[in-house]
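The complex is shown incomplete by one protein chain, all other protein chains being positioned as in the whole.
First chain written, first letter: the chains are A, B, C and D, and each begins at residue 1.
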Amino acid sequence: MNRPFDITYIWKAVPDILSGLGVTLQFLIGTIVIGGILGFLATWARLSGPKWLRAIVHSYIWIIRCTPSIVMMFLVFYGLPEMLLGVFDININSWNRLYFVIIALSLLFSAPCSEIMRSAYLAVAKVQREAALSIGLTEVQAFRRIVLPQALVSALPNLGNSFILLMKEGALAYTIGIVDIMGKGQLIIARNFGGYSIETYIALAGIYWLLTLAIEKAFKLAEDKLSAGKQPLRAA
Amino acid sequence: MTIDLAYVQEILILVLKGIPTTLRLAFIPLLIALPFAFLIAVARQQNIKVLARVSQIYVSFIRGTPLIVQILVMYSLLPSLLNVLVKSWGLDYDIFGINPIYYAYIVFTLNTIAILSEVFRSALETVDKRQLEAALSIGLLPVQAYSRIVIPQALVAATPNLCNSTVNLLKSTSLAFLMSVQDITAIAKTEAAFGYNYLESYLVIFIVYIVLCSLVQVFFQLLEQRLSVYKRGRKITAKSENDKQPEYFEDARKERYHAGIEEYS
Amino acid sequence: MLELKNIHKKFGELEVLKGVDIAVEKGDIVVILGPSGSGKTTLLRCINFLERADEGSLHFDEIQTDFTKASKKDINAVRKKSAFVFQNYGLFDNKTVLDNVTEGLIIGRKVPKKEAIETAIRALEKVGLSDRLAYYPSQLSGGQQQRVGIARALAVNPDVILFDEPTSALDPELVGEVLQVIRKLAEEGTTMVVVTHEMTFAKEVANRVIFMDQGVIVEEGTPEDIFGNPKEARTRGFLQRILARA
Amino acid sequence: MLELKNIHKKFGELEVLKGVDIAVEKGDIVVILGPSGSGKTTLLRCINFLERADEGSLHFDEIQTDFTKASKKDINAVRKKSAFVFQNYGLFDNKTVLDNVTEGLIIGRKVPKKEAIETAIRALEKVGLSDRLAYYPSQLSGGQQQRVGIARALAVNPDVILFDEPTSALDPELVGEVLQVIRKLAEEGTTMVVVTHEMTFAKEVANRVIFMDQGVIVEEGTPEDIFGNPKEARTRGFLQRILARA
Partner (left out) sequence: ETTSEATSDAAAEKTEVTTVTVAHTQSSAPMNYVDEKGESTGYEVSVLKAIDELLPQYEFEYVPTSDEDLLIGIESGKYDVGTKGAWYTEERAQKFIFPENYIGASSIGVLIRSEDAAEITDLESFAAAGKSLVPISPNNAQYNVIQAFNAEHPDTPIELTAADVFEIADAYTWLLEGRYDGYFAVKTAYEVNVLAEGAPYSQYKDDFSYFVYEALPTWPLFNKEQQELADAYDEAFLQLEADGTIDDLMIEFLGENTFQYVKE
């Protein structure tokens, strides 16, 4: 093949790419926390809120799931400041752009996240909650101590999917000039006029894969811990 | 900053032509991925030695590498490689004449398999082992036990996540434009470039995705409702109440059965 | 101390409880008998608000409420004062035997951990399971699970325990032992409502027997009355067929 | 027709079956008694390959295999010829009562749908549940679920039925009826292995009684032998304590 390949360049690109790691981790963690809380509230509202709230939350999830991420990014980056300025006279134009990325991603993340939580919650046998209530636990305690750990077992693989997808959402941040590891890679390639793109992408892929392996490892540990006492669906 | 509605309309009409491509890009990979994803999920769930290990690495690799890298590999490196092979075998086949949409199919299929295999694995976690045992004990083969008892129950927990994945897939098909595939985003962006009407174009993309994703969501919502009938239980009507005495008339019995059947079929 | 009036409960159009009244005094052992599907489990579940009755009122010590109106506070209060032993055991799948029993103590009643563990082990000893502390429910035999369920209810030392067929999965030897435990609890003043198919138990331990059928209380009285001199035809039929077998 | 030799089964370090031999002839009703946790359920599960025994051999009509080596084909053949009634009912949650029963017929045994439905309804009538055809398991009382489980096993008309405490959730009236059904099946030549705590049943219907404890068969014989003249101290103790109660 007529394709130049400089294996040493892979290694050379790594430090430069890694300088974007901070941004990646910031928006990843920020989104997981904020989006996770939003998703959790949405789940709670959909499962046990009053009817009107359920309808609102249902439409919220519906619309968010229909929204392409780039559209959401622009809505948040342009719409939100204007709205806050117009309605509450709050100026957030000077905010760090990373905050807008986190807000946009959190909104995007909250909808699938809430669906993951809802399906996992519903998969726990009803009697588990009832048993907890019957020995004097409050609803909240029953949820936190009994239902949640069991629900998490089936939620974790899906949350894993979402976290890993989220981590790779750097392209979205890049559209408003936030440079994470993916963005760093792109800048390197641009500076080289497209040269060494394969090498740079291999370096990127390697870094992402390592991060993914770390996330997967953490999830595996959590899954193993939480599924104690659970019999795998396996015939003898 | 104003939105030119006439222009929106104009783009919208052009973009409609891209809908079949977008749908193809989403649903062909989805349909191909479903069985493979399920097999991987089962292999991992059953802990089948080599298979589980291999599929775990596969899932982790595909999920763990950026889509753009996979596109580079599939769209650029793979054809080069195939070309060299074809040439070295002395075949006369124009590799570069292959419609790039096939590379898009491959990329999206590989990704969807990885994502869905985790969806299915988690769904299988929700099924009680005793359900499988009961099915085996009445003489169903494992395949039958899975298809008739385990999967229908697992699907209840899987549908919301399948919906998430499908909607995500539908939205990420826009990346196929990198491979010069003309989906709705491609058309809208091409139109926007000339007069810098990006606002209008994104508005159109949004509108089209609202419609497409809504259809997907309606479908999965109905599916979930239908699959979870057993959890909510059948509606109990006065007719079925307390007619304790068994009736020995064949016809009456059948009628009663059909009355029951109709309600859940 | 516990009085329920006129409980109605429908599932769809199927009326499972059709106006049940039941009054229990402190220290009572009330046994509920009745054929399968007569609404016994549903009745117990209504008392503990696991099922919301469609009609009726509840009076439990200082708590006085209507089923349709009961507030969260009332419901929690009722649950704090009572415990439920499930027909299907209902153990926490993700907790070991010991944790199943301590849960209600440590979390529900804020008992210090050390004390809770001691109480739990004592309760588990009573049902002969102190050698299975670290097992998960899925690793237990049916009878063992049932006994953990009983120990879990005993441990929280509630005012009223609602037993739903607490001995169904036990061998006769254990049935004897468990009934012994129940009897002792009664002597210590715990009130109990027991759904059971163990006639011997009903005869020996109960101080009141309720016979239910098709969502209503057909007959109610002392064991002597019910077993010796049943008034209703339905009760007589039920008992006759049982006695014919034994 | 069914012969198991030297079955061993360990869960981790815990040896639950320590070399059990059991032989059942066609038309036999073998009752297995034993205290909770003695390995009765595990034994039945091993027969049906729901649990893979660590050691031992199985001989079932023309099937002759070793537990460690049994092929998929052997396992399927054994399961086709037998049925299992679970201690915890084990109904298919996603199927109605009727579908629970027809499933093994239509899918497992390729019986035409119409015929399967009729067979199923007949089986459900036998256990008094033909009025609950379209209910889902979650809408049934404990006793009703148990009876569906029994009907499901009856319907497939297997050579051997393995019953694990088939009457635990039933009121005495129904116990009588269900035992009647089992008796009739036996007369029609169905072989049965029944784990039960119903002494009356064991006495009346069994033609062989096995007493298990701690993973071994302690004693085995006719009901008269076991109940009238038990040889082993452990058996005597068990029976005495039961009789003391009754």
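In this section, a contact is a pair of C-beta atoms (placed from the backbone, for glycine too) under 8 Å apart; a residue touches a chain by one contact, two chains touch by 3 or more.
Note that the structure is predicted; figures quoted are calculated from it, not measured.
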Left-out chain, listing which of the shown chains it touches: A, B
Residue among A:Leu98, A:Leu187, A:Leu213 or A:Ala235 touching the omitted chain: A:Leu187
Interface with the unshown chain - residue positions in chain A: 1-4, 6, 16, 70, 74, 77-78, 93, 174-177, 179, 183, 186-187, 189-198
Residues of chain B (touch criterion as defined above) contacting the omitted chain: 1, 68, 71-72, 76, 79-80, 83, 96, 175, 177-180, 182, 186, 189-190, 192-199, 202
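The rule is short, and it goes like this: only the chains that are shown with their structure count from here on.
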Contact-richer chain pair [B-C vs A-C]: A-C
Length of the line joining the C-alpha centres of chain C and chain D, rounded to whole Å: 28
Centroid distance [mean C-alpha coordinates] between chain D and chain A, Å: 50
Residue numbers of chain B (touch at least two other chains): 128-129, 133, 136, 231, 233, 236, 240, 242
Multi-partner residues of chain D (at least 2 other chains): 49-50, 88, 139
Chain C partner contacts - residues on chain D that touch it in the complex: 11, 33-37, 40-42, 87-88, 139-144, 147, 164-165, 168-176, 179, 197, 199-200, 238, 241-242, 244-246
Chain C contact footprint on chain A (complex, rising order): 125, 127-128, 130-139, 141, 145-146, 149-150, 226-231
Touching residues (chain side chain C, partner chain A) in the complex: 48-50, 72, 76, 79-80, 82-84, 86, 88, 90-96, 103-104, 107-109, 136-139, 152-153, 156, 158
